[in-house]
Each structure stands twice: as C-alpha cells, then as structure tokens.
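The complex appears here minus one protein chain, its other protein chains still in place.
For subunit A:
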Amino acid sequence: MSDIADRVKKIVVEHLGVEEDKVTENASFIDDLGADSLDTVELVMAFEEEFGIEIPDDAAETIQTFGDAVKFISDAS
C-alpha cells in the first residue's frame, strides 16, 4: 500500500474510531464507517492539513469512500 493510503487510513481510523481492516478501498465513510456529515467535513480538513493541499467544496463532495480520498490526494499532491 502506498504511503498516501497509509496516512489517509491512519487519519480515518483515528478520527472515526474504526478498526483498520474495515477501512477498505470501497468503504464509504458514511454508510460503512459510521461517519456523519460533520465527520466528513472534519476528515477533509484533516486531509488538507496532513497533505498540505486544498480540497475545494465541490471536490470534497465527491470523496465518499476511502478509495476516493486516496485517489484525490494522490492526484492532487
């Protein structure tokens, strides 16, 4: 697994308090990992900080799963 994926996973595990093996490619933050809408905002904020990137609101809305997040951040950084 790439370094970016590891770092994203660490943030998701810490923030949502879920088991690491639940955070799979297609795991939806809201449907599978128990996030509420505010959690997703906080996750995006945490990604921005960790990777020093800016995630615009319309892009943030497309980040629904762990895989989405890794892909977006990989493309952006």
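Basically, contacts are C-beta pairs under 8 Å (C-beta built on N, C-alpha and C of every residue); 3 or more make two chains touch, one makes a residue touch a chain; residues count from 1.
Assume contacts and distances are computed from a predicted model.
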| item | value |
| --- | --- |
| UniProt protein name of the chain not shown, from "Cytochrome c-type biogenesis protein", "4Fe-4S dicluster domain-containing protein", "3-oxoacyl-[acyl-carrier-protein] reductase" or "ABC transporter ATP-binding protein" | "3-oxoacyl-[acyl-carrier-protein] reductase" |
| Absent chain, residues of subunit A that touch it | 36, 38, 42, 45 |
